[in-house]
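Removed from the display is one protein chain of the complex; every other protein chain stays in position.
Labels run A, B and C following the written order; every chain starts at residue 1.
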Amino acid sequence: MNTDWRSHLVTGASTALVLVDIQNSFFHPAGSNYYEAATEIVPNLHRLLRRARASDRLVVHVSEQHRPDVEDFEYAKLPEHCIVGSHDAAFFKGFGPAGNSNEFLIDKRRMSAFFATDLDLLLREKSISRLVIAGVKANVCVRATVQDAFSLGYRCLVPRQAVNSNRPHLADAALEDIDRYMGWAVTLAEAEDALS
Amino acid sequence: MNTDWRSHLVTGASTALVLVDIQNSFFHPAGSNYYEAATEIVPNLHRLLRRARASDRLVVHVSEQHRPDVEDFEYAKLPEHCIVGSHDAAFFKGFGPAGNSNEFLIDKRRMSAFFATDLDLLLREKSISRLVIAGVKANVCVRATVQDAFSLGYRCLVPRQAVNSNRPHLADAALEDIDRYMGWAVTLAEAEDALS
Amino acid sequence: MNTDWRSHLVTGASTALVLVDIQNSFFHPAGSNYYEAATEIVPNLHRLLRRARASDRLVVHVSEQHRPDVEDFEYAKLPEHCIVGSHDAAFFKGFGPAGNSNEFLIDKRRMSAFFATDLDLLLREKSISRLVIAGVKANVCVRATVQDAFSLGYRCLVPRQAVNSNRPHLADAALEDIDRYMGWAVTLAEAEDALS
Partner (left out) sequence: MNTDWRSHLVTGASTALVLVDIQNSFFHPAGSNYYEAATEIVPNLHRLLRRARASDRLVVHVSEQHRPDVEDFEYAKLPEHCIVGSHDAAFFKGFGPAGNSNEFLIDKRRMSAFFATDLDLLLREKSISRLVIAGVKANVCVRATVQDAFSLGYRCLVPRQAVNSNRPHLADAALEDIDRYMGWAVTLAEAEDALS
């Protein structure tokens, strides 16, 4: 399979790194959705980011940003979270745009980074056809973003060591579904190659 | 939780039944994606359909219908499937619209029934706020449809006995994710009540 | 301006012909929205279609197709029109797909051919970047389609002699707006060149 997508994709594919929800809410001990395992992927997320920056790849920093004063439909299932301006909503230390011209912010208030945002428009304008998608949670916002990306025609690589979840069995199932139906679950090294 | 959504939703919620991919491809022994367990939910799907019809509820018959002569982006991961006019693409015997004015077709070519279709528009025009979503596969098209429905603000009830998958562990994970993040995994009786 | 788009666009642009609403409703004397001037562009529409077919260009046949049994939101302003299966909704004689593999149907129920349809998906899958858009009415469905096409990044050529309206001053204003803000109002010959 990997051989397959590589031979198919490596030539001419323009690849971006999409980092999903690397925010205090999940990564900072004081965060509302903090879980200890999240911190385990931080070094790998840094490796991807360094590689993307070294190669001048497009980097999209996606974060959950809910509007204050809105009874968001999501609150039918989830508690209020990541309100604009809160500590939870801020990027975890060491993440967020570096200030160069290849890095962009996408604020979202749904699981998918494509929902009600200009992410697809941005990627089209930048002629991107392949995405490395990493971050948290594998079974929630990462998967939802992969679903939309695949539906729109992007080739999605998800490095197994750069996504996880507070419920490992759900992360495993998400990666199996992604690899079967929507993209390619790859090693960190393969993801780094794709960003080189 | 169930108590909660009931008290919250039962009053005034206008509910539709959305049947996902009840097609030969999955249910007919000659279908390309046939798996034996699929047939186990057929009686329950009929129960939901009978109840919805008895109560004059809106019924949406969703099916996978791929255009011939298109190299569909999905084929990057999946073999060609459910081409318009094929045996695979036809509704499984006993399903499909009955010809009354409350039943509608949605042809889709992505996992989610909302992607590149007029389903959201139709549901808005019919003042629907709650969906009972059933069919196959729990972890693929059912889940993808729930994801979009929830993102758009619909309350989604997924009857556990009226969805499944050829890989039960993936169906279980999907139902757990749905119930945690996107909707309510309910009993068949609860789904029937919601359609009454 | 024309020189400009040519030099900019002619190389490598993959071009499709999009025919908007060439239906009995507008073109047939018994149609509900018939206006005599519509028939004046018929020969030019045929010229475009012949050229596109001769060059194996993608042709998209867009038509208004409203669902029966739906109180369509459009009816807040407009009378019921072009119900699926009606004489009004059928293609005008000589139009509609020829049955070859380059011609596709898009059924719409809004002014824009992109709204709640898979047109954008289809065009992406076919690697189309430029559209020749013709048909009726210049100030309604043609313009609305150009608006969305431009927003999505397509280059839109609208041949002045292959669009019109029952109200010529509104067609003139639409063409001026299109040429200023959204695309290029061109001659028939220029549109034919783009399809060659």
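In the analysis below, a contact is a pair of C-beta atoms (placed from the backbone, for glycine too) under 8 Å apart; a residue touches a chain by one contact, two chains touch by 3 or more.
Remember, it's a predicted structure, so these values are computed and weren't measured experimentally.
Colleague: According to the contact rule at the top, which chains on display are touched by the left-out chain?
Modeller: Listed by label, the shown chains it touches are A, B, C.
Colleague: Which one, C:15, C:44, C:63 or C:112, makes contact with the chain that was left out?
Modeller: For the chain that is not drawn, the touching residue is C:112.
Colleague: So which of C:56, C:69 or C:176 would be touching the chain we can't see?
Modeller: Once the missing chain is taken into account, the touching residue is C:176.
Colleague: Kindly state which of the options C:25, C:44 or C:147 is in contact with the chain not pictured.
Modeller: Considering all chains, including the one not shown, the answer is C:147.
Colleague: Please output the residues of subunit C touching the missing chain, sorted low to high.
Modeller: Residue positions of subunit C that touch the missing chain: 8, 73-74, 76-78, 110-112, 115, 139-140, 144, 147, 150-153, 155, 167, 169-170, 172-174, 176-177, 180-183.
Colleague: In the complete complex, which positions of subunit A touch the hidden chain?
Modeller: Contacting residues on subunit A, toward the hidden partner: 67-73, 101-102, 104, 109, 116-118, 120-122, 124-126.
Colleague: What residue numbers in subunit B mark contact with the hidden partner chain?
Modeller: Residues in contact with the chain left out: 121, 124-125, 152-153.
The rule we apply is simple: only the chains that are shown with their structure count from here on.
Colleague: If you fit subunit B onto subunit C using the CA atoms, what's the rotation angle, as a multiple of 5 degrees?
Modeller: In degrees, rounded to 5: 180.
Colleague: In terms of residue numbering, is the interface formed by subunit A and subunit B classified as same (over half shared) or different (under half shared)?
Modeller: Over half shared, hence same.
Colleague: Calculate how many whole Å lie between the centre of subunit A and the centre of subunit C, each centre taken as the average of the chain's C-alpha atoms.
Modeller: So the centroids are 38 Å from each other.
Colleague: Just curious, how far off is subunit B from subunit A if you go by their C-alpha centres, in Å?
Modeller: Centre separation, subunit A to subunit B: 28 Å.
Colleague: Residues of subunit C that touch two or more other chains: which are they?
Modeller: Only 121, 124-125 qualify.
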